[in-house]
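Every protein chain of the complex appears in place save one, which is left out.
A, B and C are the chain letters, set down in written order, and residue numbers restart from 1 in every chain.
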Amino acid sequence: MTAREKVIFEYSRAGRGALDQWPAPVAAAALGDLPAGLRRQRPPLLPEVGELEAVRHFTRLSQLNFSIDTHFYPLGSCTMKYNPKACNQYAMLPEFLARHPLAPESQGQGVLACLYELQEMLQAVSGMEGVALSPMAGAHGEFAGVAMIRAYHRARGDLKRNEIIVPEAAHGTNPATATMCGCVVREIPVTGSGDIDLEALKAVVGPQTAGIMLTNPSTLGVFERSIAAVARIVHEAGGLLYYDGANLNAILGMVRPGDMGFDVIHMNLHKTFSTPHGGGGPGAGAVGVGARLLPFLPVPVVGKAGERYRWLTEADLPQSIGRLSAFMGNTGVLLRAYIYMRMLGREGMRQVGEYATLNANYLLKCLQDAGFDAAYPQRRASHEFIVTLKRQARELNVTAMDFAKRLLDYGFHAPTTYFPLLVPECLLIEPTETETKDTLDAFVAAMVRIQGEAEHEPSRVTSAPHTMPVRRLDDVRAARQLDLTWKPTAQP
Amino acid sequence: MTAREKVIFEYSRAGRGALDQWPAPVAAAALGDLPAGLRRQRPPLLPEVGELEAVRHFTRLSQLNFSIDTHFYPLGSCTMKYNPKACNQYAMLPEFLARHPLAPESQGQGVLACLYELQEMLQAVSGMEGVALSPMAGAHGEFAGVAMIRAYHRARGDLKRNEIIVPEAAHGTNPATATMCGCVVREIPVTGSGDIDLEALKAVVGPQTAGIMLTNPSTLGVFERSIAAVARIVHEAGGLLYYDGANLNAILGMVRPGDMGFDVIHMNLHKTFSTPHGGGGPGAGAVGVGARLLPFLPVPVVGKAGERYRWLTEADLPQSIGRLSAFMGNTGVLLRAYIYMRMLGREGMRQVGEYATLNANYLLKCLQDAGFDAAYPQRRASHEFIVTLKRQARELNVTAMDFAKRLLDYGFHAPTTYFPLLVPECLLIEPTETETKDTLDAFVAAMVRIQGEAEHEPSRVTSAPHTMPVRRLDDVRAARQLDLTWKPTAQP
Amino acid sequence: MAFIPHTAADVAAMLAAIGVARIEDLFAEIPPELRVKSLAGVPEALNEMEIGRLMSARARADGIALSFLGAGAYEHHIPAAVWAITTRGEFYSAYTPYQAEASQGTLQLIYEFQSMIAGLTGMEVANASMYDGASATAEAALMAVRANRKSRSARILVPQTLHPHYRQVAVTTASNQGLKFEELPYGTHDGITAADALARYEGQDVTALVIQQPNFFGRLEEVDALTDWAHARGILVIAVVNPTSLALLKPPGEWGARGADIAVGEGQPLGVPLSSGGPYFGFMTTRMEYVRQMPGRIVGRTVDSTGREGFTLTLQAREQHIRRARATSNICTNQGLLMTAATVYLSLLGPQGLMRTAAAAHARTRELVTALTRVAGVRAAFAAPCFHEAVLQLDRPVAPVLEALAVRGILGGLDLAGYYPELGHALLVCATETKTSADIERYRSVLTEAMQSVRAA
Partner (left out) sequence: MAFIPHTAADVAAMLAAIGVARIEDLFAEIPPELRVKSLAGVPEALNEMEIGRLMSARARADGIALSFLGAGAYEHHIPAAVWAITTRGEFYSAYTPYQAEASQGTLQLIYEFQSMIAGLTGMEVANASMYDGASATAEAALMAVRANRKSRSARILVPQTLHPHYRQVAVTTASNQGLKFEELPYGTHDGITAADALARYEGQDVTALVIQQPNFFGRLEEVDALTDWAHARGILVIAVVNPTSLALLKPPGEWGARGADIAVGEGQPLGVPLSSGGPYFGFMTTRMEYVRQMPGRIVGRTVDSTGREGFTLTLQAREQHIRRARATSNICTNQGLLMTAATVYLSLLGPQGLMRTAAAAHARTRELVTALTRVAGVRAAFAAPCFHEAVLQLDRPVAPVLEALAVRGILGGLDLAGYYPELGHALLVCATETKTSADIERYRSVLTEAMQSVRAA
């Protein structure tokens, strides 16, 4: 009944506009100095709408989304925990928003103090020796980390080390990052119980090894038990250890990557430290390093001299890999993480690890009790775990994707599907510590009902979702008949 | 599929809580001085939930509402125009929010300047001699106005004037206000063309007449053409004229109540001046008065001495009707109205009147062309107009209420129904100036489709709505089996 | 363009449809002599950037002081979630939920609000809000006259310990209907309503007795005795309470043997910013037996045509839009958005959080009184316990001392000279959970200086 929400251009009418938002027009003469040949001839194709049309349109659009604020969102490897409103409110104080990135340090001691203390706290929880905050997402932090590893070898004259070892279960950004850094990726398998295959690792290390990129707990949702052995093997081969700390939630306050022997780590502040995911970003991927990589940290970093805070630049860190962003990365995101961490405090850090793990193991157990198959039934869950629906796919012809879509109808965002690639028909489920037992129980109940439907009325599941703004979308058509921008005459 | 949103108490679990919001506990000893007999024995029944549960619950609840930000909301007599976001943002600057009502004037020159200028602007648009801002809604302003009328007569020793004349079409608050002020209400009829019946008026005025309460344009959506005669008749009888300025939108910048001969007016800032309706409030019902009533204005009022602003109190206005609120009324609402009025400026005031009238007349004409019956087909619409569905009710057994409910399914909030009471099966429709022609056209199209349904498939209309979170509610049961508070065992 | 989205083409098409040449023609029914000539007095328009600059400058001019003012408006920490939720367009820009099916969000929220307020006060029913605490008190007096069928006098006993502004508002609001407010004196030594003041009403027709707890001085009234005294004489009891205090203090529903009959109060402490005095909201509760006498909107839970639970406005026959001249009140628009904020606030605080807040406020005020009475020339006015607020007595005029504090950035409290001259140089102070020991120490030390700068009386 209610019509689809139009594309905003469809509301546009020539000459309409949110005039109160516009500055007064300036006399044409003020533009007289601009050479005609460099001027635009036709106005850009932008919508012409009033403030109400815009507000109404985007408010309606927002309501078409699932989000943490509206739904349980157990998207594995993404740590969709609650984003406290205070973090947003206090990070958006007018003074913080108004500060220009090139304003002098004297007009920024407040914000610099926060960033400095954030560096210190991240150092403390990661067990590293130094932290740089400028990477703007996890993958950006990975880039900084691998670039430092390369710079390290290069600085020692060890020029042939260009291989990065990556377990097959690794997140896609790991191999992609290695490539970005001009390295060659060597994949190694994991064993049936989810640990790295040490023999395979030994076979692959050598004088060409720059390092290994590891996630621990791994993307299989289990703790890499042989981590000490891995560290020894790689270090002995002359490589360095990179810790993909996108998902620290389950080990926060429990184990520190620095103590496990890692040389460098990135931390997704938008996961463990609860800065918002914002429909795709922004993130922040702070990097921490051990002593060997300290000289190579990206600039700028916040330093402290007496009671004054100041930016450290290439002048202070001549061996730095350099600059990763135009200014200081995602400061506003860093402030949110800072506020969150201060509200957690020392004790809260450990509680996050404890309760994230409790929720994951409880949910895993309930799902197992309800007849679902864990990918690693003999293992403890970390912050997340994998359920495999390969039995359902085989016996009932109902796939992990079908379950995922049907969950939407039950009011739950789907878990991550089909990642990691090596577990067939998998759902990677990460409940996070901020969800109640009641919510987890309701999720289990929904899974059980879907299983029942899959057995008795499979088409309800395979044709799901039924209650969303749209039914299942034609991805093939989307990729074949590319419609990527609105055009005045375009019709789908 | 998606479950109803539970009542928040159903999420509650003993011992749960949003701990980060709470102050640290104090030692029991700190409470030792409170006599045991005056202390509470059992904790109050309040929900125990975490921040996420609360945010998720209330976010979901919000999505169950229609609102200006999401839907066209042509609720007659309510002026549901767009509430600019800037008004909220700048009225909520931290300093404004933090200021205590009893803070000295020296720490409030900023806010007092705004209130003073607001008084001046309201005076200018109403054509009155003085304005007081403290009434907290339209009805509160009415109260202040009628109380001033009474005080005026009393001050002149004219003690028997206790009758307030009210046209039958008046808003319910008018007679209710007269009663609140201890007056007797005398209703007078309106003619078939929507004007006041002057003969009836002449018959009712007399030495007992305190005044008349009028809305112009009236709640019938038309301009009272005989206003000058009305003013003369009432004034000659010794009564005063009260202008219910709840709905100034259509005459803003066009006519001024002061110029029409009114002695007192209230203005709903939450209508004409776009402060938000907030799901029921807050409003602000500033009162304006002519010279005769100046001494009786409610306190406090903002005065100016040289460059300093200060509160005028009983000391300055010894004949004041007194205080209407604990402090200065709804200051935050007043700031929003102030910002809005400054953004409109002189020219904008007139434009509001023009375009509110244009939209109403256009919508009326389109509906007439589509076959709907105007209650006053020979009259121009003001900011609003009435369509009567008595033909549909008679011929098709489909009522105004049915149309209203079905409109919800089409994504439109219903107009005001069954008010004013003297027009059968009426829809009082007020589009406001902030809506586009496209929206009005879409509304007409929906009305036409509903008319078609009423003719061919009436049950779709009479059983509407079909797409809301609930179907038509049992109001009789609600009033008979009162369930007004949640109880641990309560079930509907 | 005043938020008007019309294009020139729209206007032309609309005028053509209507059949007039110019917008001006739509106003033909207005007598020409009445038309506005000029709107001088309204300045030229500012755009959003310009008004933003102006408002920011004015806000900065007012600044934020360290405040120890209470007296009916209290500084509490407001969780960020409260206004993040409250200003969502769906709450902010909706109106009274007349169309229940399209307003379940607001309706359910009001039902939850009613439940929480009833829980807090220990009363049976609550409405959806009044304008503020003062107007709610006035309406309670009017309601008591309707509810107390045995009394014909419309006499309301009002202690002088009730907020002076509330007393004024009650008079403004209700005297036109013939209500008579008679003031009950208090003991200047103990700051509570004098028990013997009641004696002279024995055997007389009195409609209602108002009791504020804690009272304006922060002192605790003997609510049980007062309530029982009134009830024994057919007098209804109107409680005026601070909602925060109810986490610790006996709720009106439990006062005396039967509990108060009507309980009202200022809702501002529940998540509403100080904002120079408003918008706040009044809450109002009563017993089920009086619900039809209560003013204001009320939401009930019911079912829809399919049996599904839902919420709707109910008992509307009390209200002006139905009952007109015979309505319980003329109130229409209430303070919905503030009630929304309070509902979110109470959900976040819960029973434990509210208790901690009340306890912290009380502890801070005690700490404040202890600190300030160490300053020479300052003593506590009343020996007995206060809650959350207290009266100090200075040995010199309060006004110049407050001025001296203000120039040092401290709002030291309320000078009671204009309200209670009999108390001498009295100062009402308040500290809530927002004040730290350092704040209190700062006040103490600045007060020490300020006292010295003012000559003793």
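Please note the rule applied: a residue touches a chain if its C-beta (ideal position, glycine included) is under 8 Å from a C-beta of that chain, and two chains touch if they have at least 3 such contacts.
Here the structure is a predicted model, which means the values were calculated and not measured.
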item	value
Displayed partners of the chain not shown (whole complex)	A, B, C
Listed residues A:212, A:333, A:386 or A:400, member touching the removed chain	A:333
From A:215, A:247, A:357 or A:451, residue that would touch the chain that is not displayed	A:357
Candidate in contact with the missing chain, chosen from A:130, A:211, A:239 or A:298	A:298
Interface with the undisplayed chain - residues on subunit B	13-16, 19-24, 49-53, 55, 59, 84-86, 88-90, 94
Contact set of subunit C toward the excluded chain (per top definition)	48-49, 52, 77, 79-80, 84, 87-89, 433-434
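What we mean here is this: only the chains that are shown with their structure count from here on.
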item	value
Far-end chain from subunit B, centres as C-alpha averages	A
Whole-Å gap separating subunit A and subunit C, where each centre is the average of the chain's CA atoms	46
Gap in Å, rounded to a whole number, between the CA centres of subunit C and subunit B	20
Rounded Å distance between subunit A and subunit B, as computed from the means of their C-alpha atoms	47
Contacts with 2+ other chains: residues of subunit B	16, 51, 55, 59, 63, 68-71, 82, 84, 86, 343, 434-436
Multi-chain contact residues (two or more partners), subunit C	1, 3-6, 10, 47-48, 56, 79, 81, 84, 89-90
